[in-house]
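Just one protein chain is left out here, and the rest sit where they should.
For chain A:
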């Protein structure tokens, strides 16, 4: 790099110059915007290297297990910078999402040392952690010998980083003082409304702001959809049906999945009067305005339908709407809105899904692996991924404060930044951490299916569900 350009980039990284001034300065030196981005990235790598012995594990190789996902693409696109910074080599295996967790489970349960680190969801660590398959990363984070002083752990959004920490006690609060940091977030999804602005504007529909308005708007939308339907939500017999829009709205009424009694025992909490009322509205919404084949709908169908203009809106992951706003029939027509189901709530309370990185307990290169983990979850890579790739929603507040990133989002995704800023304070995992998570939520989804199919009344269905959940918890000694 030439000295003048290098000086400008370093001044920007030290905070002595605004982004606008940097671009203007580099422009006057004949540097294009694309090259400026590259210079900035190289500069950030140099800045990282200045304060920490990144070369300590030079020559070591770590191997990753990754899910085929835009977040993994961002990681791979930036790997050369890590290799240059550390002198380490990184190998990786990428598997399709449909089979990814089978591969992870097989590798971990067999004690394989092939993979040093892997992508995971926070829910999965409730199984992996107590089983002794993943390491508590707190001991690395808190060790100044091993962690770059610029790592800025406090920069993570509190609800997101806490959701990746659990003390291993069934019902233990996420992010409690004694919690173990089983994984560190790459990026996360909030559940909010994605709506088709073209359809809404053409038919005079208003963006709903609570559950009653949601029912009315979805019904009105279905009436004008000409073969399509009003609202997309997931419906397959899977835990994944409960965790997006459904649980986000449910939590907004201060409802929980499980209660913890004085003895620390867990009991079902989904058959309260408020819960029954919410379930009735949710079921009515699907029956009146949902997809005719709702009970088969997963992430893919909900997203594909809103992208194809088959549904007028969806209450699901914001990032799913983000993906569907490009390369689809309705590209550019989708808009975003934070959603609080309860009119009396102070704000939205979206349940979140987190893609995070965890370290295999069977790794033979743990210290070197931590070097990779702190780099990939560090502020520089998070910013790179958010600005240049699709590492959205980034898990660090400094990235959300970045003007270029906010401008990028606001330019192509109307309402996205506002939606995020509104709902982020209330965003966290709303489930109770416990080992029967997948079994109990799958049964909850099956009960919802029966309610929507009118096989069981809502009140009765929830009482039966609660009874079954209590029995399973008791059998498991929880």
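Throughout what follows, a residue touches a chain if its C-beta (ideal position, glycine included) is under 8 Å from a C-beta of that chain, and two chains touch if they have at least 3 such contacts; residues count from 1.
Following the convention adopted for this analysis, contacts and distances are computed from a predicted model.
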Q) One chain of this complex is not shown here; going by its UniProt record, which of these names is it: "Spermidine/putrescine import ATP-binding protein PotA", "Thiol reductant ABC exporter subunit CydD", "Aspartyl/glutamyl-tRNA(Asn/Gln) amidotransferase subunit C" or "Carbohydrate ABC transporter permease"? A) "Carbohydrate ABC transporter permease"
Q. In the complete assembly, which of A:329, A:453 or A:476 touches the absent chain?
A. A:329
Q) Looking at A:390, A:418 or A:459, which residue reaches the missing chain? A) A:390
(Q) Touching the hidden chain in the complete assembly: which of A:208, A:303 or A:348 does that? (A) A:303
Q. For chain A, which residues lie in contact with the unshown chain of the complex?
A. 68-70, 73, 93-99, 102-103, 106, 109-114, 227-228, 299-300, 303-304, 307-310, 319-320, 323-329, 331, 389-390
